[in-house]
Structures are given as structure tokens and as C-alpha cells.
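Every protein chain but one is kept in place in this view of the complex.
Moving on to chain A:
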Amino acid sequence: MNWLYDSVEPRVMDEDMLKLAVGEQGPRDEAGQLARQEGILFKDVLSLRLDFQNILRIDSLWQFENLRKLQLDNNIIEKIEGLERLVHLVWLDLSFNNIEAIEGLDTLVNLEDLSLFNNRISKIDSLDALVKLQVLSLGNNEISHVTNIIYLRRFKDLRTLSLSGNPIAEEEDYKMFICAYLPDLVYLDFRRIDDHMKELAEIKHQYGIDELKQRENLTQAQLDDERAQREELEEHKAAFVERLNGSFLFDSMYAEDVEGNKLAHLPGVSELLQAYKDKFVIICLNIFEYGLKQQEKRKVELDTFNECVQEAIQENREQGKRRIAKFEETHLLSLNAIRDESEVTNLEMKVAEHSKDITELFDMLMTLEMQLVEQLEETINTFERNIMDLVALFIENVQSLMAQCRDLENHHHEKLLEISINTLEKILKGELDEDLPYDVRALFVDKDTIVNAVGTSHDLHLLKIDNREDELVTRTNSWCSHLVDAIHKDEIMRNRRRVKEIHQYVDHVQNELDNLECSEIID
């Protein structure tokens, strides 16, 4: 296979080689003349052929950003590399090389046609990124296992496949198997698959396929579920109340609380805990729902704002366009008139007049723009105020709800303390009937120990609640300030772009006039 390997010196892909290739394959005739005059930039090249060059290592291709088609066949390449920047690549030919593994194709998402014919590949993988793959040529390789074919099921657009010359193709069931497992395939090994064959294959491999499909469906369903959950969580996060729609916060309070868990074994505490939990969860739910509602409100507010701003901009744009269209009519006429004018005084007068027109247009457009800027500024400020108010209200209400949580905790703490002390007394008196686990009993040595234990638990709980509250408040505030900043920034950018555009246009128009004048004077 690699008959060239020993006999010929490998060549390095360098600038000169690429230039030569580009020059040779560039435009011909008159266009070629122009191309030579100007030189061709690598990034303008769409198609490049580098075959029979004895290339050992793919290199120096990073400049070809817009390359669509790349042929690197009949070289001695051993590893697919250096193609990461060629994201627009549609066609890649790497046939007749010495490649052993498929790799380095992860960025080529637009690839439709991939040829790896006559290489040393033994496993089909690392093609996951190639979602648009239509043609895959893997003939004359060392692929031997059928799982490789099942891997190809993920390419929904795959229509043409060649695998002949692989060990796998020796198997008697080879064709049937492929037809059955890749039902969308149209061409296999350069031949059209006939429908009869497809039917037969389907019948033959029905069980296998059904099983496979079932598995695939299950995975798909699982993925869908996960995605749905993720999306939901994202939504809640956007409302800053994620994980408040249940006992998550409560559970987290007790997750690290050793003492609290121990104390739960005391008589009467579990009931107390249950009641506490119920109440706590209800408040959490309240916060959650309120959060979602507020989020909705904010969204509506933002949407309305965006809509209004867009409308205003659109309206302004239309006005500008009308101005320009009107100007262009007169502009053409005046230019023609100036061109035809022979008398110098008249000419000068007309030029002056037209210059005035241009200035007028500029003023007009700038006025329009300034007007819009003012209008928008006002609107944006109003919006800013409103959204800030909304956020402040939200935070305030959440804080008050959180305070309820704290009250609950305090209440619970008192009760717990009371029970604990009672229990301690009982234990000290030896009146306790029930058996307590050893580590729990260890707490009831003296009053300080038990009070400390209960206090630790209480502090921990308060800390958790505070943390959650802080998180919510910080995130909400930062979201708000980000939003406002972004709106201001966008507006400034828009304004700059428009001013630049106006300047550019007016300059262009003025230039046209000046050019006329110049030629006129030269004449």
C-alpha cells in the first residue's frame, strides 16, 4: 500500500507549496491576469487540490478560512491534523494515505463528503460532529466489526457509503446487514440499493433492528427528559427561584447538620420536625410561585420595551430611507445637469446649489438621528426605572418571606431547646423510658452541651437561609444592572453606527460631486 513511503522523500507543506498550488488552480485567462496582478489571498480560496505531493504532515492550512473543498489524496499522511480552522469545509478527500485513526475532524461541522478510501483505519468513530455528512467513503481499510456500522446510524443525511475492500465486506451477510441497519442509504459501494433488497434485508434483520430501535428510543427519551428538566431548571434560574419548589432548601439545612439529625431522635421532635418542614416548604413554594410571576412580569415589561424601541427605530429608519430616496432622485438629475453644463458661472452656481442640498440632507439625517436618540434615551430611562422598581419589589417581598422562614426556624429552635432540656432533666433524673442511640445520649451530659448542640444546629440553619437569600438578591440585582447596561450599550452602538453610516453616505455623495467638478475643471 505504501509503495511510495520508502522510495520518495516526504515533502513539507509550506507557504511556497501552497502558493504554487493556489496560483495553478486559480482563475484562468483574463481573470487569471487580474489575479496575478493583485495576488490571491489564501482566505479567498474556496477549493484547493494537493494530491500526489508526498505530504507527510498536514500543516500551514490555517489561513484558508473559507475553504470549501480540500483534496489531500495520494499523499503519505499518517494523522489527520491541522484542519481545525477550516470550518466551512464541505468536501474533504484524504484517500490513498496512511491514516490509521479518524480524528481531528471535530470542528468540521459542515462537512458533507468525506473520503478516507485506501487507508489503514480499523474503527469508525470521532465523526460525531459531522452532522451533515452525506457521502462517506471508507473502502480499502481495515474495518472489521459490525458495530462500526451501527455507529453510522446517527448520520441522518448519509446516503452514500462505500466499505468494499474491508474485512467486514467479506462477510456473507454484509450487504443485507448494512441495508437493514442503514435504511436511508441509497448507494452502497457505488451501486444503488434496490428496493427489493431493502425489503429482504429488513425482514431478515427485523429482530435486531427492533431491539436496537427500542434501545435507541429509550436513550432518546432519556435524553429528552434530561433536556426538559434542564430547561425547566434554567427557566427557574432565570426567575432566581430555582429549587424552591420543594423541600430542597429544608433538606439542605439538615444535610450537614449532625446535631440536628441526632436530636431528631428525641421523643416528640420528629412530629415537631415534620410540622416545621411542612410549614417551611409552604413558604418556599410561595417564594417560588411569586418568583415565577415576577419573572413573567419582568419579561412582559422587557418585551413591551423592546417592541416599542424597535417600532421607533423602524419608523425613524423609514423616514431616513424616504429622505435618501428623495435626495437620490434630485442628486442624479443635478449631477447630469452639472455634467451637461458648459458655462462656468452656471456650473459653479449649480455645484454650489447641490453642495447645499447635500449639506441639507446631512443636517436632516443627523437631526432625525438626534431626535431618535433623545426619544430613546427617555424611553430607556423610564424602562430602567420601572424594571428597577420591579426588582426592588421582588427582593423586598422575597426578603419578607425569607424572614418568615427565619421566624419558623426560631420558633422551632425554642421548641427543640425546650424538649432537649426536658429530656436532659429526665435523663438526669433517670426517668427516661425510651432508649436513645448512644451518640444521641452522648449529647445529654450537661446543659451546656445540649444547649450548644441545639444552638449549632440553629446557627447552621439560619446560615443556609441567609445564604439562599443573599444568592437570590445578588443575582437579581446583577441581572438587572446587566440588562440596563446592555440596553445602554446597544443604544450607543446603534447611534454610532447610524452616524457613521450617514457620514459615509454624505461623503460618498460629496465625492461624486467633487469628482465631477475636478474632471470639469481639467477639461
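Following the convention adopted for this analysis, a contact is a pair of C-beta atoms (placed from the backbone, for glycine too) under 8 Å apart; a residue touches a chain by one contact, two chains touch by 3 or more; residues count from 1.
Throughout what follows, contacts and distances are computed from a predicted model.
Missing chain, UniProt name from the options "Beta-hexosaminidase", "Dynein regulatory complex subunit 7", "ER membrane protein complex subunit 1" or "AP-4 complex subunit epsilon": "Dynein regulatory complex subunit 7".
The chain omitted from view is touched by exactly one of A:K19, A:R230 or A:R317, namely A:R317.
Only one residue in the set A:Q214, A:Q229, A:Q274 or A:Q504 touches the chain that does not appear here, and it is A:Q504. Listed here are the chain A residues that touch the chain not shown: 27, 30-31, 33-35, 37-38, 40, 44, 313, 317, 320-321, 323-324, 365, 494, 497-498, 501-502, 504-505, 508.
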